[in-house]
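All protein chains of the complex are present and in place, except for one that has been dropped.
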Amino acid sequence: MVRGSKKPRFGILDVIVLAAAIAAVAYVTYRVDSVLVYTWDWSAIPGYLFRYDEDLGHWVPNLLIKGLITTIRISIWALIVASIMGTILGVMRTSQRLLPRLIGWAYVEFIRNIPPVPFLFLFYFFISSQIIPLLNIGSALDQASPATLGVVEFLFGPANLIENFLSGLISLSMMSAAYIAEIVRAGILAVPKGQYEAGSSIGLSKLAIMRYIVLPQAIQRVVPPIAGQFITLIKDSSLVALISIQELSFLAMEIAISEQRFFEVWLFTGLMYFTICYACALAFGRLEKRMGRHLR
Amino acid sequence: AQSVIEDIQARGKLVVGLSTFVPWAMRDKKGDLIGFEVDVARQLAEDMGVDVEFVPTAFDGIIPALLAKKFDVIITGMVQKPQRNLTVNFSHPYAYLTVGMAANKALAEKDGLETMEDWNSSDVTLTIKRGTAPGETAARLFPKAKVRQFDDDAQALQDVLNGNAHAFLTSEPKPAYYVIDNPDVLYHPFGVGPFDPSASAFAVRKGDPDALNFFNNWIQYRNLDGWLKSAHAKWFQNRDWKDQVE
Amino acid sequence: MTDHGQENAQRFADAGRPAIIRIEAVNKWFDDFHVLKDIDLTVGAGEKVVVCGPSGSGKSTLIRCINRLESHEQGLIEVDGIELTDDNKRISEIRSEVGMVFQQFNLFPHLTVLENCTLGPIRARGLSKTDARALAMEFLEKVRIPEQADKYPSQLSGGQQQRVAIARSLCMRPKIMLFDEPTSALDPEMINEVLDVMTELAESGMTMLCVTHEMGFARRVADTMVFMDHGEIVEMASPETFFSTPKSDRCKDFLEKILHH
Amino acid sequence: MTDHGQENAQRFADAGRPAIIRIEAVNKWFDDFHVLKDIDLTVGAGEKVVVCGPSGSGKSTLIRCINRLESHEQGLIEVDGIELTDDNKRISEIRSEVGMVFQQFNLFPHLTVLENCTLGPIRARGLSKTDARALAMEFLEKVRIPEQADKYPSQLSGGQQQRVAIARSLCMRPKIMLFDEPTSALDPEMINEVLDVMTELAESGMTMLCVTHEMGFARRVADTMVFMDHGEIVEMASPETFFSTPKSDRCKDFLEKILHH
Partner (left out) sequence: MSDSATNSGHPGPGATAPPTTKPAQLWWKSTWFDIVQFVALGGLLVWLTGRGMAAMDYRWQWYRLPRAFYRVIDGELIWGPLIDGLLVTLEIAAWGMVLTLVIGLVTAVLRLSDSIAGRILAKVYLETIRNTPLLVQVSIFYFVLQPILGINNPLWTGILCLAFFEGSFASEIIRAGINSVSRGQWEASATVGLNRLQAYRYVVLPQAVPLMLPPLTGILVNLIKHSAILSFVAVFELTTEARNLIADTFLSFEVWFVVGGMYLVMTISLSSLVALLERRIRARG
């Protein structure tokens, strides 16, 4: 009767749910054969994962894997940058002073309320196209040794698109940071006031309280929502195709168009996303358990 | 201001923006870019004595990138239209398109669509790829019909195959190929067409007459010596390239 | 209320102790709510003061002002000769002189018992890890739970947690200990183990200011009882006088309520 | 533990009261943790039973089993002749016979005091609004806070909240009242006002089963004291015997700890 007081058991609801699920699946399978005008052909997909390069004499990754690597690369970078930005913004939003709170608030509201495409355009074409050329990355890379170039390409992708990569990375991070800031803020606010007081009563400075007491506890609380945010980030990274970055969904689209195998490519790409996102969710779940061992 | 032609030469590299559009530009099995446009750009670069770099970009991002000087030129089967020409400059045409139509047999029969007049009805749904010439064709020939725009032909085709829409319009020779591929479902309605010849051209930024002059003359030059024609034929007259892709 | 000021000074001269906390005419407001009204209180080194009074009377606020978890708006608070102002440096000086134990323990749940005790000494006092550990173990023994050093707070009973909190404060080697209802969140069987530790601490000569309703403890340990109501110190006396002949009606009332059951 | 069963029946035959709660050989586990071990307890109509024991000994679990907030896995519990099983209909019958007051009050914060009291009668009993109001006002007067009827729980003191909780239970006109440490979340000055209400209720002849550590109250009110430890009933006796000559060491220990301060 009381929620959560009982172990799961098999009841009438199960029968209804199961029956509904089975009926739905049966109906869909029946209709797939009779309605959908489409001949499935999955044969081309494996070749786009890896192919045998006759010149080099070994297997090399093809478009889908390359795209996947780009997606993972930009997602990881963006998560790192977004976490740092988000933490700073989140701390700002809990500040005693008005100015940091105002800045944090304005940032979060702006990002959360504007659709990604206009934001990306605004940022890429007007802001980063002013700032990034100042860094002179292009000419620096022209003079770089092959070894340096290799490292840079491993970290940031093809040298000719590095400015795009950085812009895409920053815009993705900026978008994610707004959400992470909210998560961090909630995490910080969830740490009871008594913890701050206990910290200051043993003589710790404000910074030390943040560093040794509040953030460690806040982080534990924010791991699950951050995991969700990371997954969203991976999925939303497809946006950067607009600025010429060859990530997974863009290349999948190109293959789908070239091959005229629309569903197979998309379903398979969906599966690839699912795999990395779900793996990510599981990994974060582990992390959460490990960190939560000692907290009630 | 300095012309982009000088930039290209100083850099030793021609940067071309394009988006995938069969058979203009697409990926082969190795993941490399192939297609009519790719040949054109390669030849253009060769004639200029520079390397070529392709930057595949989603169609929505391609014009802003050109305007923001991320590319030197867009070569992607872009059709000249007056409204577009107000924003960018177009070169002389280097290829011509005609629009064909493939329709869903069962749906057309059910709704009794026979003549051109029948098709011009608000009950009819047509599909096209966004930003391509068939849009105009549909609006001119069938002003009453509903038009759905997709990001790609494959989607537009599937919508018709699924029976969601009556017919789709795209540049020849694809409609013909699709009918051959799906003989039970698709057919060419009322045996007319192809319609509406239109022209594809390079797109460049405004305010650069030197570039425009150079590209115009290159196109004319390669037109007169027949290179453009044979390159076009290679990709549009037959589907020998198919096994490079599938 | 300057009566108390005099009474205070009097009492104080008698005992011949040097003052370690001086509170003079302190007023404090929460927005428009006048929470401390003209408080005068002097505590001598080694003196044990027990503060009691109804809920909301300002007891917690008073002792939180003493280590500046709250700031007062009028009057003077001096701890060990240092006046409490907005000056940050002084605050941290004060904080290292004054230990505080809270009703809700406020242990750091992500740190072990030992880490709870060494965090302050290492980060605020700059002790080496080894020294801090030795210090912590000393005080954990004093509160009789050295064997729990490597557990996390959530693995301890309430009484044990509160004893850790006391040890954690002691590790900062404070001259004064403040207690804010240290036993009121405890299960009844655990109250005594904490009171015992506090009694020992009192016997060792530590200056203590303690908000509690444990009147048995107060009788045993207090040098001075303070009764607060509505933000004022209504009565201040030795335990004997306080319990046998309370002067004000408010105090009588309160004692009746609290001692009856 | 069937000694207690006999002892129980004995005590009970003496008093000549009909049994209203029968608990026989009840066992309960939380996963692998054996929380109630062979519990036997019979409560007569109008009897007052006070249960005490260390934290975690299973006191709450026992009384929560009686109105089936928890279900037992072995043995028999019968309330007013109805056996507690999984049958939902019976559970709601039981629930309307048995009122319960919690340590944390558990008032509905979004409803006024009056609405708190009338929700059950209206929705579960099907009373009209007017009747439910009249009923609620009657019991609010009994717990001496009729003037607070239109306030929200957050506007009341702890003692007042707990009295509302008692009134809310009484509005269901239960035959039996269960109390789970009703005063342990209260400020000390408020404990008595709640205990007074409970004493009155006891005097009115209500059957009561009360977990509490307020030994003064127990002495005054209880017919029977029950001491639990580690999921067992270790001792069961009249208050006189219980406080003067506890039999088991565990019970002695416990009483010492709890009565000392």
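Letters are used for the chains, namely A, B, C and D, taken in the order the chains are written, and counting of residues starts over at 1 for each.
Quick note on the criterion: a residue touches a chain if its C-beta (ideal position, glycine included) is under 8 Å from a C-beta of that chain, and two chains touch if they have at least 3 such contacts.
If you're wondering where the values come from, they're calculated on a predicted model, not measured in any experiment.
When the omitted chain is restored, the residue from D:55, D:71, D:157 or D:184 that touches it is D:157.
For chain B, the residues touching the absent chain in the complete assembly are 59-60, 63-64, 67-69, 81, 83-84, 86-88, 127, 130-131, 135, 148-151, 155, 158-159, 162-164, 206-207. Residues 67, 69, 92, 95-96, 98-100, 102, 104, 106-110, 119-120, 123-125, 152, 154-155, 157, 168-169, 171-172 of chain D touch the missing chain (whole complex, contact as defined above).
For chain A, the residues touching the absent chain in the complete assembly are 1-4, 6-11, 13-15, 17-18, 21, 28, 31-32, 35-36, 97-99, 102-103, 106, 109, 112-119, 121-122, 125-127, 129-130, 228, 231, 235, 238, 249, 262-263, 266-267, 269-270, 273-274, 277-278, 281.
The rule we apply is simple: only the chains that are shown with their structure count from here on.
Here the CA centre of chain C is 36 Å from the CA centre of chain D. Residues of chain A found to touch two or more other chains are absent.
Considering their complex, residues 36-38, 44, 47-48, 51, 53, 62-63, 66, 117, 121, 124-125, 129, 160-161, 164, 241-244, 246, 250-251, 253-260, 262 of chain A touch chain B.
Residues of chain B that touch chain A in their complex: 17, 20-22, 26-31, 53, 55-58, 60-61, 64-65, 67-68, 70, 151-155, 158, 161-163, 182, 185, 245-246.
On the side of chain C, the complex with chain A involves touching residues 67, 69, 92, 95-96, 98-100, 102, 104, 106-110, 112, 119-120, 123-125, 152, 154-155, 165, 168-169, 171-172.
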